[in-house]
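Would you mind keeping the following structure in view while I ask a few things?
Only one protein chain is missing; all other protein chains are in place.
Chain lettering (A, B and C) follows the sequence in which the chains are written, and residue indices restart at 1 in each chain.
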Amino acid sequence: MSEALHMPQPALEDLIAMLWREGFKVLGPVARDGAVGFDEVRKVSDLAVAMRDTQEPGRYRLGQGAAGEIFGVVNGAFSLKPFFFAPEETLLEAKRERRGFKVSEVAPVAPPLAFIGVRACDLAALAVQDRIFLHDRFHDTHYQARRKDAFLVAVNCARSAPTCFCVSMKTGPEATTGFDLSLTELEQGFVTRSGSAAGEAIAAKLGLSAAGQNEVVSAKARIDGCAAGMQRGLDPTDLPRLLYAEAENPRWKDAASRCLSCTNCTMVCPTCFCHAVVDQEELDGNMSRRVRKWDSCFSLEHAHIHGINFRPKIENRYRQWLTHKLAAWIDQFGTSGCVGCGRCITWCPVGIDLTAEVAAIRAHPVKR
Amino acid sequence: MICPARITGRRTETAGIYTFSMRLVDNAVRRAYSFRAGQFNMLYAFGVGEVPISIVSDPGDPEHLEHTIRIAGRVTGVMAGWKVGDVVGVRGPYGNGWPVEEARGRDVVIITGGLGCAPVVGLINYIFRRRDQYGELHILHGVRTPNDLLYRERFDEWRRAPRTRVYLTADQPDKSWRYKIGVVTELFDELTVPPSSIVMMCGPEVMMRFAAHALRQKGIGDDAIHLSLERRMECAVGLCGHCQYREHFVCKSGPVFSYRTVRELFGLSGI
Amino acid sequence: MKPRAAVFKFASCDGCQLQFLNAEDELLKLAGQVDFVYFPEARSRALEGPYDIAFVEGSITTPDDARRIIKVREESHYLATIGACATAGGIQALRNWADVEQYRRVTYPSPEFISTLSTSTPISEHVRVDCEVWGCPVDQHQLLAVVRSLLSKARPVLPAYSVCMDCKRRGNVCVVVARGAPCLGPVTRTGCGALCPAFNRGCYGCFGPADDQNMESFARLLASQGVTGDDAVRRLRGINGYVRPWRETADAIAADKK
Partner (left out) sequence: MPSRRTKSRTIRVNYLTRAEGEAALRIHLRDGALIELRLEIFEPPRFFEAFLRGRDSREAPDLTARICGICPVAYQMSTVHAFEGLYGLTIDPAVRELRRLYLCGEWIESHALHIHMLAAPDFLGCDSIITLADRNREAVERGLRIKKIGNAIVAALGGRSVHPVGACIGGFTRVPRRDQLADLREQLLRVRDDAVECVRWVSHFDLPAVTRDIEFVSLRHPDEYPMNEGRMASSKGIDASPDAFDDFFEEHQVPYSNALHCKVKGRGPYFLGPLARVNLNLDRMGPEVTSVARETGIPWPNSNPYTGIVARALEVLYAIDEAVRVLDAYQPPPAPAASFEVRSGVGRAITEAPRGSLYHAFETNERGLIHSARIVPPTSQNQARIEADLRALAPDFIQRSLAEATHMCEVAIRNYDPCISCSTHFLKLEIERH
């Protein structure tokens, strides 16, 4: 990580303006419909300034925060996922021709995006999605087109929501990699570091001076304080073995008695990548689009083949999700599918908490 | 990318099962195309959808593709109407295929059940075309009722071939049934093979589980037992997530798995 | 030859068949593909059956209609119900829990002139149905997708997962979690594109139950939001209230209260 610089608050305004000038569409945490999510920002006041979120399983409220605090709201309702892995997009078009048909790829229209205020967990999640969409045997051109020019300004967390558990997943609260610039908010301005050549170039243009020693110390203290105060945790020890062995633990049934199978957890999860591929034919039958949409292992259709459904019960599907996320993912991609952002806990309408489910299984194994 | 292919032949195997021959339309694509026995293509019916279908023709002649399709639902229902001259879509090949190299020189046991399994027919054809490279060939097939025995003539043909034995059984036979009665494992009493044999099977997962168990008794190791699995597939490249089988993506690390790899999962329901 | 299609109406508001006419961009294309030989709302010349495709709107509420639907079925090769009325009994199925005699008196000064059944029932309770298009009203894209599938000789399939999935795809903020508002989304079939949450309000179930729902847990969720007793019953006994999982849950809550 590079040298710590001091960034006065007005320079954030400059940063936003500069990114727009550089041709980026700039997005940041904005309050909308009672929650914070990434949306277009043109100036600092567009951000969710002086606001605080309260989060608990199945509940999210936005309220007043500390005056002047810019990044008081921790991870928002939506991660970076929708911006790179689109919820719905056309991949191909097939047009009928006199004899047969012709297929052409639809190139994604992707203005370069800059994000201000990305949390460490979301950066970690982005790395997981990169692994899946860019560094696997197949390479997703749509994801790549949007991903390649993105500019990421991270914000280190000075407080956590009660649903956060990044410390146990070793993904936060400090962003250590995967960003162009990182910020730690202080009473007066920010301590900033660059994490890439692009970040360095922007920092240079902003003309920032080196941060004072006391600023560096207090930034670190804030991050450490956040880490120390984190209320939730998930013990990742030997998870694949545990969950594979506990496939018949009665806890799955118990969770299934609460689970609505509504798909919300998978939709808000920044790493979930399941998608449906559907062909949509025009009414006149001359053209058909192949569309990719987010899908979820909680839908009944997901594991359906003709005449059989491999996961007919909610308990099968809940187990599939959790086992995939925390165990099979490691076998598949060499990394956990969970980064500890806690979104699936907050945004589950009935507040099912995966950390509690895992803890219960660990506490009462049926195998050995 | 979906490549257009022209249907060059259509054969009715039995009611509701058709074999289509096809040729990729684009010359360059066709020449570059190659596949292994047991791999599959995603076949596309314009505007309606795409489904995984095994390639049953011989990998030695990759410019000629053959697919045997059983009409099941929406997409295959449309495929039932494909005629010679129609242009359809092919994307592939995908999957790992049968371990035909590993099998060379060994006795081969092929087990299939249920409504006849296209990948196995392709495999048998493959071996017959290279008959001297393989040892004894045992074909075991279990059906529920005699009506489910789909390729009756082919079984008869195979039965007459040298160094080949065919074993048939029906769960619920009728008067015309001249073969064994009971589930597939009933056939194992008659089967005598050396432990060095290799087994390849395809069919309902319960059947395969019982068969694997019975084979173990005969001293055949879990490594020598290979089975082809079926899961929903929408992308076939390990991205869409539908074919997950715990840590496996059936489309890319399968559809053929050694029994050793999946035996732990085989006993679990809802995976 | 173009398939011959017919649009039949039973007890309904006409909103579902209107979706054909509301397809302004597609209407002439549609007419190029399908011959609507019987469509009283749109065409004065009505041709006799048999029909290749029948779209049936509305529920069965009168003895005459109970007889008419049988004839419609006989004349139609493929029969698709369109909308909550035809597929689930519709809003008028609220009578199924009431005393219809009393309903008659409430609505008409001379109730004796009214001939009606005591129930409003979906078409599938009367005849075989080949395809059910849910929604109040049906979604135009879904409706046209069904037509397209039939033209392509493919069995139409429509998604049956919960509204929540489309709600999140659309980027709505969940009204349950962020506002504590009751929302039927988790147990409702998708199709509308998660309209209500996009308009800052809870889903009220226009598309009927999703293919798989956990009604016990959902009822507990409602209760935790303070929606209990009659209030919970009313939420479930709405436009698709007569469909089994919702009907049973509402009935159980109603029975509990007594």
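Operating definition for what follows: a contact is a pair of C-beta atoms (placed from the backbone, for glycine too) under 8 Å apart; a residue touches a chain by one contact, two chains touch by 3 or more.
As the structure is a computational prediction, the values presented were derived from the model and not from experiment.
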item: Contacts of the hidden chain among displayed chains; value: C
item: Of C:Leu79, C:Cys136, C:Cys183 or C:Leu236, the one touching the omitted chain in the full complex; value: C:Cys136
item: Contact partner of the left-out chain, one of C:Ile53, C:Leu195, C:Ala210 or C:Val243; value: C:Leu195
item: Contact footprint on subunit C, counting only the chain that is left out; value: 9-19, 21-22, 24-25, 27-28, 31, 36, 39-46, 58, 61-62, 64-65, 90-92, 94-95, 98, 100, 102-104, 106-110, 113-116, 120, 136-137, 192, 195-196, 198-201, 204, 206, 231, 234, 238-239
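Just so it is clear, only the chains that are shown with their structure count from here on.
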item: Topology of the chain contact graph, where touching chains are joined (line, ring, star, complete, other); value: complete
item: Innermost chain by mean C-alpha position; value: A
item: Chain whose average C-alpha position is farthest from subunit C's own; value: B
item: Whole-Å gap between the CA centroids of subunit B and subunit C; value: 43
item: Rounded Å distance, subunit A centre to subunit B centre (Cα mean); value: 40
item: Interchain centroid distance [CA atoms averaged], subunit A/subunit C, Å; value: 37
item: Of all residues in subunit B, the ones touching two or more other chains; value: 46-49, 73
item: Set of subunit C residues in contact with two or more other chains; value: 148, 152
item: In the complex with subunit A, residue positions of subunit C that touch it; value: 26, 29-30, 32-33, 144-145, 147-148, 151-152, 159-162, 164-165, 168-174, 176-180, 183, 185-187, 200, 211-214, 216-218, 220-221
item: Complex contact set, residues of subunit C against subunit B; value: 148-149, 152-155, 157
item: Touching residues (chain side subunit B, partner subunit C) in the complex; value: 45-49, 73-75, 77-78, 81
